[in-house]
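Every protein chain but one is kept in place in this view of the complex.
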Amino acid sequence: MKLCKVIGFATASLKVEGFSPYKMVIVKSINDHGSPVGDPFLAIDTFGAGLSEVVAVVTGAPATNALADKGLPVDAAVIGLLDHISINKKEIYSRHKEG
Amino acid sequence: MKLCKVIGFATASLKVEGFSPYKMVIVKSINDHGSPVGDPFLAIDTFGAGLSEVVAVVTGAPATNALADKGLPVDAAVIGLLDHISINKKEIYSRHKEG
Amino acid sequence: MKLCKVIGFATASLKVEGFSPYKMVIVKSINDHGSPVGDPFLAIDTFGAGLSEVVAVVTGAPATNALADKGLPVDAAVIGLLDHISINKKEIYSRHKEG
Amino acid sequence: MKLCKVIGFATASLKVEGFSPYKMVIVKSINDHGSPVGDPFLAIDTFGAGLSEVVAVVTGAPATNALADKGLPVDAAVIGLLDHISINKKEIYSRHKEG
Partner (left out) sequence: MKLCKVIGFATASLKVEGFSPYKMVIVKSINDHGSPVGDPFLAIDTFGAGLSEVVAVVTGAPATNALADKGLPVDAAVIGLLDHISINKKEIYSRHKEG
């Protein structure tokens, strides 16, 4: 799963059937220091993640397992809001401190 | 899902069975500023996306879920035309403004 | 699907069961100008693509859908020979011109 | 499978159903010299891997095969603790020496 920071939001009025109940967040992977890197991508979010929150995102075919309807064309979904991340014994993120 | 800009089109007269009803668009991922980056790739498009429109593209095995025939050899499909994209509270794309 | 140029060929006498009927081409993704970029990879080709032809290649699990035997360990297959590719309204490839 | 070094840990109180029994480690791919490179990612770990241990990580859809519940939205799982790694006949990692 990718460690991602929520950096934005997107809306679509024209979309495939079955997507309407879901919110899409724009995320980026984070590096060792918790900074977003690389290109942004879209993930389905059922947790209500807010801007700047760090989340775990499952990508590829297993992302379909995160939703009730397993037949949706989905390749990325938030599977959890992270509370604490430590890298080499140093805390690089704490949800409550940042929130 | 990738945030992609439609940058072109491709046609093929010799192709695998079952592909004939589908149009192929050439897309590129966009960066934080909405500019296309990286290498172009092909996606099946059932939405009639026009040049320069920003779309959500599902990649990998779940792309087969976007089409009526789930047994097609497809690894990328447009799943929606995006209306608004905001990154860090700044609007970087609005379909109607650009269209 | 990737937009790829055929850059070579490979043969294998020792290979997994079921591969014998298939030819393997070596391809590379192309950039906006039609030039091959990145690392070469192998794709199963049932279209008889020739050197320098531009093809659509499906990758990952959906590649198995391109062959009659869906249980083969295949992650890339040519799904069509491209005729025309236009990027930003400029034709970057035409099969008959180059052939 | 990726050759990865465990570089940290993450916890999540809000997560998808079925994840509670599993521990998540943060890993990075290693290069020829055994040094971690690239962006960190999360993997489910059922082996109790410790900080700095080198593990084999399966990614993508097959990661779901590593767990008892194959329907979980998981795209990376530790499948083994590596004992010895030799590259070009030179040992670059030995579990007992480092542990």
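Per-chain residue numbering starts at 1, and chain names A, B, C and D are given in the order in which the chains are listed.
Convention: contacts are C-beta pairs under 8 Å (C-beta built on N, C-alpha and C of every residue); 3 or more make two chains touch, one makes a residue touch a chain.
For clarity, every value in this text was computed on a predicted model and none was experimentally measured.
The missing chain, though absent from the display, is touched by one residue of C:V55, C:L72 or C:I85; that residue is C:L72. Checked against the full complex, the candidates C:A63, C:I79 or C:I92 give a single residue touching the omitted chain, namely C:A63.
Where subunit C meets the omitted chain, the residues involved are 7-16, 19, 24, 26, 39-43, 51, 60-61, 63-64, 71-76. Where subunit D meets the missing chain, the touching residues are 1-3, 29-32, 37-38, 47, 56, 58-66, 77, 79-89, 92.
Following the convention adopted for this analysis, only the chains that are shown with their structure count from here on.
Chain centres here are Cα means. That of subunit A falls 20 Å from that of subunit B. Subunit A and subunit C have Cα centroids lying 33 Å from one another. Touching two or more other chains at once are residues 61 of subunit C.
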